[in-house]
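With one protein chain withheld, the remaining protein chains of the complex are depicted in position.
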Amino acid sequence: MNDKTDPFDGRRWHDMGGDPAGPVPDADHDFALWEKRVDALMIICSSKGHFSVDGLRRVLEDMPPSSFDEMSYYERWIASIAQNLIEDGVFTAAELGQTMTDVKQRGATYGDAAHG
Amino acid sequence: MPHDHHDHLSPSGHPFRADDDVPLSYWQTMEIAVRELLIAKGVTTAREIASQIEAMDARSPANGAAVVARMWSDPAFCAQMRVDASAATREMGFDVGPMKLIAVENTADLHNVIVCTLCSCYPRNLLGLPPDWYKSRAYRSRTVREPRRVLAEFGVTLPDGVEIRVHDSTADMRYIVIPARPAGTENWSEDALAALVTRDSMIGTGLPKSPEGG
Partner (left out) sequence: MVERVRVRSDMPPGHIRTPAYLRGKTGLIERRLGPFPNPEQLAYRQPATPLALLRVRFTMAEIWGAAAETPTDTLEAEIYAHWLEPA
């Protein structure tokens, strides 16, 4: 990020090469089923021409800087996938919202709401 | 080398995670809804999603290790990799898809390391999904500016006479580092050689295992 005392010069948060940062975290985790499904949806939708990886990245980059620290990798991805599919006309925001409400009513955990 | 040594790895090469019977999140709800809408509208099927996940789980650093071991063993394959690494690895069954693969070879004078500063591009067909640290702010920010300090955090210290070359995956190429073949492995089989090749050695943040089993 830019030093807060500098006026904005056009460089955005995702363009982070060269920024100072702390030690590289010794972090890794296996992916949860829902995360793998997000990844699979991206590959399927892009291979079928609904949007491109550049469309995915555009929406990720347009998110506020705080999203990088406050949302996990696949949380940001599903948000971007959903927006790209709305832009492509695959479904409307209203359809997505209604479906999400229906899903939520099925149960309190991912397993219950996803029916497995 | 703390990053490469996990005792228990899942089939996809990452540590197992705890069961996630945690409260349903907003974003998980969105994933379920998007998936169900895509199926309802005929864009995809549950079977297609499941087989995509199976294909993803089948990709692990073992793929890359097989490529490295073959490069160490087979001069004709090595030459083919230098001309067209995408085609050479595709013939081994590791399709890089619409991207192009470039193999960058370490020598006594040159050490390569891969990063993606703008997002987290990674040679998934050869290494599976990227580890979390590869996607971290620290790795993405610092590797292009102070690669020697970053490598030192991974336990890799190179003499001043060795040039470090950082590859920022900014566009349509994907990179794999071909580490230098360890001394003392003459006449080893490809399988035995592949067992020395760690994931991090193919990103450039590690070195192959020692043939003495050190």
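Just so it is clear, A and B label the chains in written order, and each chain counts residues from 1 on its own.
One rule holds in what follows: contacts are C-beta pairs under 8 Å (C-beta built on N, C-alpha and C of every residue); 3 or more make two chains touch, one makes a residue touch a chain.
Note that the structure is a prediction, hence the values are computed from the model and not measured.
Of B:Glu91, B:Asp172 or B:Asp191, it is B:Asp172 that touches the chain left out of the display.
Checked against the full complex, the candidates B:Ala62, B:Leu118 or B:Ala180 give a single residue touching the omitted chain, namely B:Leu118. The chain not displayed touches subunit A at residues 9-11, 15, 17-18, 51-52, 54-55, 57-58, 61, 87-88. Interface with the hidden chain, as seen from subunit B, comprises residues 100, 117-118, 144-149, 160, 163-173.
Going forward, only the chains that are shown with their structure count from here on.
Touching subunit A in their complex are the following residues of subunit B: 2-3, 6, 10, 12, 14-17, 20-25, 27-38, 41, 43-44, 48-49, 52-53, 56-57, 115, 117-120, 129, 131-133, 135-142, 144-145, 150, 153-154, 168.
Touching subunit B in their complex are the following residues of subunit A: 14-34, 36-41, 43-45, 48, 50, 57, 60, 68-69, 71-75, 78-79, 81-82, 85, 90-91, 95-96, 99-100, 102-104, 107-114.
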